[in-house]
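As you look at this complex, bear in mind that one protein chain is not there, while each of the others sits in place.
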Amino acid sequence: MKYIKLAVPDDFEPSDTLRLVDYQKDGPEGATSAQVWQPHYTKVLNHGFVGLVDFYGDDSAIVNAARVSYGVGTKKTRSDRGLIRYLMRHLHTTPFEMCDFKFHVKAPIFVFRQWHRHRTFSINEYSARYSEMKDEMYEPTIGNMAPQSSTNRQGRDATILSDTDYIAIMAVVEECFSTSYQGYKHLLGPTEAGTVPPATDGVLRRLQWCQDAAVTAVKESRRRAIESEHPDPYPTEKSLEEAIQAYLDQNGVAQISTDFPGIARELARMVLPVATYSEMYWKGNMHNLFHFLNLRCDSHAQYEIRVYADAILELIRPYVPWAVEAFEDYLQHASRLSRMETEVVQELLQLPSEHIVTRIMKEKGCSKREIDEFIAKFA
Amino acid sequence: MKYIKLAVPDDFEPSDTLRLVDYQKDGPEGATSAQVWQPHYTKVLNHGFVGLVDFYGDDSAIVNAARVSYGVGTKKTRSDRGLIRYLMRHLHTTPFEMCDFKFHVKAPIFVFRQWHRHRTFSINEYSARYSEMKDEMYEPTIGNMAPQSSTNRQGRDATILSDTDYIAIMAVVEECFSTSYQGYKHLLGPTEAGTVPPATDGVLRRLQWCQDAAVTAVKESRRRAIESEHPDPYPTEKSLEEAIQAYLDQNGVAQISTDFPGIARELARMVLPVATYSEMYWKGNMHNLFHFLNLRCDSHAQYEIRVYADAILELIRPYVPWAVEAFEDYLQHASRLSRMETEVVQELLQLPSEHIVTRIMKEKGCSKREIDEFIAKFA
Amino acid sequence: MKYIKLAVPDDFEPSDTLRLVDYQKDGPEGATSAQVWQPHYTKVLNHGFVGLVDFYGDDSAIVNAARVSYGVGTKKTRSDRGLIRYLMRHLHTTPFEMCDFKFHVKAPIFVFRQWHRHRTFSINEYSARYSEMKDEMYEPTIGNMAPQSSTNRQGRDATILSDTDYIAIMAVVEECFSTSYQGYKHLLGPTEAGTVPPATDGVLRRLQWCQDAAVTAVKESRRRAIESEHPDPYPTEKSLEEAIQAYLDQNGVAQISTDFPGIARELARMVLPVATYSEMYWKGNMHNLFHFLNLRCDSHAQYEIRVYADAILELIRPYVPWAVEAFEDYLQHASRLSRMETEVVQELLQLPSEHIVTRIMKEKGCSKREIDEFIAKFA
Partner (left out) sequence: MKYIKLAVPDDFEPSDTLRLVDYQKDGPEGATSAQVWQPHYTKVLNHGFVGLVDFYGDDSAIVNAARVSYGVGTKKTRSDRGLIRYLMRHLHTTPFEMCDFKFHVKAPIFVFRQWHRHRTFSINEYSARYSEMKDEMYEPTIGNMAPQSSTNRQGRDATILSDTDYIAIMAVVEECFSTSYQGYKHLLGPTEAGTVPPATDGVLRRLQWCQDAAVTAVKESRRRAIESEHPDPYPTEKSLEEAIQAYLDQNGVAQISTDFPGIARELARMVLPVATYSEMYWKGNMHNLFHFLNLRCDSHAQYEIRVYADAILELIRPYVPWAVEAFEDYLQHASRLSRMETEVVQELLQLPSEHIVTRIMKEKGCSKREIDEFIAKFA
């Protein structure tokens, strides 16, 4: 199977079918039905997903780019795969830039924070300035809610929490999420973007909540100012506290005005947790994608981004099978030996004869060229 | 004033002073004290800051790079400034890449989210996987807590909230922040990084809170599953709920085990709001910095990032005064006219004589070359 | 017309035709023939070309990316165009990164030298280390062989050379090209890539040429060392000259050995002029492409790269017509006014009433929003 681009009328739907009526090679009557390519999505985490929404370039695009340096003759399938493996093995990476993939991703903000550190990709993300965020937050399953690793300062342990502990922990998480999202909705005000205001008792409940919280707020605000490591010169902090105190002295409670319009979305979102889901289009070339996958499919990557990376690898595999295979053999599952380690293997290799190495490598399906290259690494 | 690099012994402290003893130009005894350059910091928002911690390249570095294309002769100060203005005016931007600045920034996560979209900079950020986040969150002053703009879908209004509304709003914000940070600390467990566990009554209070929250959690979790736009196929969600329910049916409350170790930092942080402060080193060249400043000093940028951008512009001004001046005149305060608008001005310019334009521009200190260039834009 | 991706058997040829047999909308029998998309090439300069060999993303991809920030409702064609124009006008450039184009380009090396300064594109170029360069060099037509501009230090004049001068100039150019390419072939040696050596008299002629040239070489080499601004400490230069001189003193002439294998391609190419044609695949996203086109379609760009840029703009136009139109109206044919120029227009605008501006802009097809934005630029 390969993919071609086809010009169709504007009102053509992906569900409309096509037939290769003049394509005589396989069918008796020359009518072979052809599959319109459609985006595929994979569900990830509790509310997330990653979808391959478009791409161009396949294994042959890599080969064509590599061969711009010499005349293309008749090349057998075998040698295309061999060339791709050679390019990957020797880090001739520019031909892999000739494939490009576009994904649609929904993931928690803290995952996007790691994701966006990959600077070579194009991004269009859901805007919390422009639109209201939904009440969708990441909640780890019991299998992923793990204690801090005792050996790795930035990872988690393999221990599974007891059901009881997990329930207690999730109760805390839910409490945080509910409070934050309720707060967010409250800050947005009774009406948003022209929709009808929420039911009156909801507004009243929020008002009551504010009144209760005001006293806490003053105390908390003061505690922060006192405990803060960086004593706070924030100019209006003091007048804020004084205003709150004066008001409370006089009225006992704070009361929101009935015509309060809600504050700007770009501000209201500040109370939302980093577990809140966001969405983006994410697009880049395959060389950079392999770099991303090499780091993020790794066991040292945080679980919550690793599951996205794993899904992406499977999404692209059908379109660039040889490139993915080469990526796995020469990057993802490769080892890097330091100068000293290299010398160790060099010494080890002196013990067994080269024949043993050759035999083992042949058993693993390595080509003559790969065997020579391996031995040369320690010459 | 200009800056030189000086080799000093390793134990030299920035507070140690130096004298230019053999520098005879100014003093009678040739001893002029010289100032060791030190990082400067500007406070921004309630807990934030931005500091210029290092840099290299100044106005003369721009000029030298531009002049690599022809032999450098004796150039007067005036013509250096003129060359920099010419380069900026005509978007010959590569010489501006020859200056590089490194900043130390502390800002809320939602500000960093916008900041990190500038892909050409180098970043080292505080790691919430590795370290515990502090209880420092952004709280807008009354002057900045504004309603959604009615005309701009992604901005805020100029209206100032009443004191009462502000207090009520801040009460909600504090409630969210307190709950989230308490939740975060709870998730981290009674002991963190080998420190002594918190006082017993604190632990007990958290346990009580969990028990109360567990019931809410189950309801909430169910509500989410029902209300969610994307019905949730998350595999373990169901068993989670069932486990919670079963446990509650049997025990009435969830109870955290006394030896609960806390969950991994990389997970616990998920409940923290995007208003939480983080820190980073941020480094890049001046051309890219001007691009950042042009977008982020703009009135359409969110206030909370604009204050950082404004501070950065003032931090670099003393070291590249002509480049900053040219940036302000030709980028920051420039207008872009579309093809159609250009034609409008063209028609308007036919009414008054060129003499008027020339006179007005002379009054504004434009050079002959600038006047010619202006008229040529509409020829 | 729009483009879909279609899965077809591996032996499907682009010349095979397809019919949309079940697509009932337009035809009586539901059989509409569909066009397989094919690369298009445009000839540029004497031996060059630029071809669009693949792409993905069109106007609707831009719109979809921009709309990830809010729910997509039913949008009319008109508003898609309006959104694209709005994005371009306000430099919201990230959605334009969602289209990607791949070109096959053949151009002189000095053109590639300018081209490769655009750092955001992926490149696979013909390798002069790996393969032999062809005898194809750029020769300007009489219309483009112009004198140095007297006003612009880096451009050319509009003057057309006389036929006589053009002939004389081309004679010089041909002399240079012939000598260089003959020299290149000679350096590569009698046999290349296993082919039969050239005819004996050719080799002999080259040998004779060497003998004649040897004397010149020594003199020239000495002259260079003397006249060079940077007196040359090149370690073996002296021994080289001495070797040549000694040899010549003894033998009178240099003579190449009959079994001389030719020198490495990576070295031999050093004598080739920068007018020699090379080839590359060149791929990047549309935002960066517009940046390239804005600089290289400009009248200040060197003619020899401008013709490629002009061709590229026409190659992509059919696939992103609204984006190209917006590019032309808001970037390519836009004007940039400095702060001072802005103030001048501001003063000019006070003379005529706003009504005049409104009327003129309406005549030019500007929307109400554009008129407001124009007036706001000078408020």
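Per-chain residue numbering starts at 1, and chain names A, B and C are given in the order in which the chains are listed.
Operating definition for what follows: a contact is a pair of C-beta atoms (placed from the backbone, for glycine too) under 8 Å apart; a residue touches a chain by one contact, two chains touch by 3 or more.
Just so we're clear, the structure is a prediction, and the values are computed from it rather than from any experiment.
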Given the contact definition stated above, which residue among C:Asp16, C:Glu136 or C:Asp310 touches the chain not shown here? C:Glu136
Out of B:Met137, B:Leu188, B:Met280 or B:Leu337, which is the one that touches the chain we can't see? B:Met280
Among B:Pro95, B:Pro108 or B:Gly183, which one is in touch with the chain left out? B:Pro95
Of the residues in chain B, which ones touch the absent chain? 1-12, 14, 16-23, 25-26, 31-32, 34-37, 54-57, 61, 64-66, 68-71, 94-95, 97-98, 100, 102, 104, 122-127, 130-131, 279-281, 283, 285, 287
Touching residues on chain A - with respect to the absent chain: 89, 328-330, 332-345, 347-349, 351-352, 357, 360-361, 364-366, 370, 374, 377-378
Tell me, which residues in chain C touch the chain that this view leaves out? 43, 45-47, 49, 108-110, 112-113, 116-117, 119-120, 123, 127-130, 134-149, 153-157, 159, 161-180, 183-184, 186-189, 206-207, 209-211, 213-214, 216-217, 220-221, 224, 227-230, 232-237, 239-240, 243-244, 247-248, 254-257, 260-267, 269-276, 302
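In this section, only the chains that are shown with their structure count from here on.
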If you average the Cα atoms per chain, which one ends up farthest from chain B? C
Averaging C-alpha coordinates per chain, one finds the centres of chain A and chain B separated by a number of Å equal to 23
Would you kindly tell me how far, in whole Å, the mean C-alpha position of chain C lies from that of chain B? 37
Send over the residues of chain A in touch with two or more other chains. 123, 127, 130
